[in-house]
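Below are the structure tokens for one structure; questions will follow.
All protein chains but one are shown in place.
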Amino acid sequence: MKFLIPFLVLFSSVASAKTLTIYTSRKEHLIKPILDLYTKETGVKFNYTTNKDGALIQRLKAEGSSTPADLLFTVDGGNLWYASTQNILEPINSQILDKNIPASFKDPKNLWFAFSLRARTIVYNPKTVKKGELSTYEDLATSKWKGRLCLRTSKKVYNQSLVAELIDTLGRKKAKKVVAGWVANTVDIFSNDTSAIKGVISGQCDAAIVNTYYYGRLLKKDPSIGVKIFWPNQNDKLGVHINVSGAGLLKYSKNKKESKKFLEWLSGGKAQALFASLNLEYPANPSVDLDPLVKSWGTFKYNKEFNLSKAGMLQKDAIKLMHEVQYK
Amino acid sequence: MNILQVSNLIHKYDKETILNDMNFTLKKGEILCVLGPSGCGKTTLLNCISGFVDITGGKITCKEQVVSESNFTMPPEKRNVSLVFQDYALFPHMSVKKNIQFALRNKPKNYQEEKIVEVLKMVGLLEKIKNYPHELSGGEQQRVAIARSIASGNDLLLLDEPFSNLDPNLRQELRSELRNLLKKNEISAIFITHDQYEAFDMADRIAVLNKGKIEQIDSPRELYQNPKNTFVANFLGSKNLIKAIYDENTSAYTCPLFSIPRERIEMSEEVYFYLPNDAIQLKESDFINHDFEVLGEHFRGDNLELEIKFRDIEMSISRPAYAVNIRDKLLKLYFNTDLIKIIPV
């Protein structure tokens, strides 16, 4: 390998100061505007690389102390929990963050904080679904929904977290029955939420379980799609399943102070509003106003005691469960 | 019965006439060599006879059956014609045994086994029966190819410069071997070559081809003694052609060496004297003689080839090495005008 060294030296260069480096699984077009805004306000520049959560975490582990990254942005509590167990994050002690972000949306040890929320709920076709037919997630597993349901693949982490919460609240046995029922009722399993919603629009099925922002995006493109949103489990402990998109400070970051400042800014009013509205999500900071379209969907109840870390802890089990019932 | 009859064969390709009114027949067991410069249509002729190419006009008949006409071409697999190529064309993925077996389809197993041994013995390669082509030398491969053709039992064998890839000694050896094999098995053959010595050696008759037309078809000896024109003479390797001018006064064709009285022949514009080897003698005699300068000599083992010159006439003669005292730089040659031919261009 000796001949590699001169080769590598040729490419050496010096990194510039006052630049934060972010590894993010949140898509570029959803994070760039926020970064640009911060740059405008403070002059701090950003480098970022997008990739899947697993890949990013693997990379951070492999890079160890030589990592150039300062912050990890990821979607889904499960991923955040996993990151917190891999010894790559450092707890942040910040009064601002503690004030702005509710307890159920941050890691118990302050290793990560949520910055936006999304609900995984039911969308339905009002023409084919009678009033009162919809009630709970579990109800969708009953025979009256046979051939009327559209599901997204079990491989997507959003479903895994949903099932994790079901396991936590209903117990594994009951949760397995519910998921098995869904699989029996579904007409097709889609690789993404948008296709599942399109299934409802085109009449392939009557209802689907999806994330709110996918619904919002389609609605924005075409307000006449005729699909409505429903909040299940409003009368029991489960409530609507909430998931988060969040970030953590990396243990080997070389710009910890600056990174912390950025996160604190992100938890504040203006940044929160922009961050959430870019993707039609809910801001993690409860004092911030909602995007009008999101607001129009109404309010709902969710289980405040369910910390997303639990979703991560139960994720493996959730996947096993889904495999057991042949949920593709 | 004629194995092959070619009548008025015409083959055109894209408005160009490749074969122009060819006529010849081939008897059973006869070996015909086709000699000619490149591009004269030799390979096309083989393609027509073997059925890979349609003919534009005329007829090809094999044993009384019409195989090619302007509107009909019997497919090659139905004809009784075998092919031997310059690159041996042995199937590389088959052993020698399987290669030969390939030629024996539809025959009972024991017949196949016997025949394979028989033909391999004929070419002296029985011990290579299990080998693959790439394990054999060039000469061995060609022998196997020939054995394969014999095994097929086809009456006619077409060979396209089969020995061009081999060294001269091997060539000579295989030539005589092949001729013997063909004669013994009574297989007719058409043999393409551009080597006149090969043709002389192998052929019962030689057809000299020029631009799709047969200039002359005769036995080798006849061709050598009486070439029809200078093209044939040149192609047979003769350098002994002297331009003949007709002298009205003496009513004879003349050249600086001699003159032959003759009536003027309406053959062509130009006319040449053709001197076969035996028309020139070293031995003292009554014939007209001249002193030639020896320009160079080529030792050929048994004989000596001499390049000689008289005024501006250059010729070459071949003599047994002992007959000539090489030290002589001047050679007296005697010309037997009875044996000299006059031919057109």
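Note that the chains take the letters A and B in the order they are written out, and that residue 1 is the start of every chain.
Just so we're on the same page, contacts are C-beta pairs under 8 Å (C-beta built on N, C-alpha and C of every residue); 3 or more make two chains touch, one makes a residue touch a chain.
Basically, contacts and distances are computed from a predicted model.
Looking at the choices "ABC transmembrane type-1 domain-containing protein", "3-oxoacyl-[acyl-carrier-protein] reductase", "Probable septum site-determining protein MinC" or "NADH-quinone oxidoreductase subunit N", the name in the UniProt record of the chain not drawn here is "ABC transmembrane type-1 domain-containing protein".
The omitted chain makes contact with just one of the residues A:N87, A:T128 or A:N192: A:N192. Note that of B:F85, B:Y197 or B:F287, the residue touching the chain absent from this view is B:F85. Only one of the listed residues, A:S202, A:S224 or A:T299, touches the absent chain: A:S202. Where chain B meets the omitted chain, the residues involved are 50, 52-53, 75-77, 79, 81-83, 85, 87, 89, 91-93, 102-103, 105-106, 133-134, 148, 152, 154. Listed by residue number, the positions of chain A touching the unshown chain are 1, 5, 7-9, 11-13, 15, 21, 27-28, 47-55, 58-59, 62-64, 66, 68, 79, 82, 153, 155, 157, 160, 188-195, 198-199, 201-202, 204, 214, 315-316, 319-320, 323-324, 328.
By our rule, only the chains that are shown with their structure count from here on.
Each chain gets one centre point, the mean of its Cα atoms, and the points for chain A and chain B are 88 Å apart.
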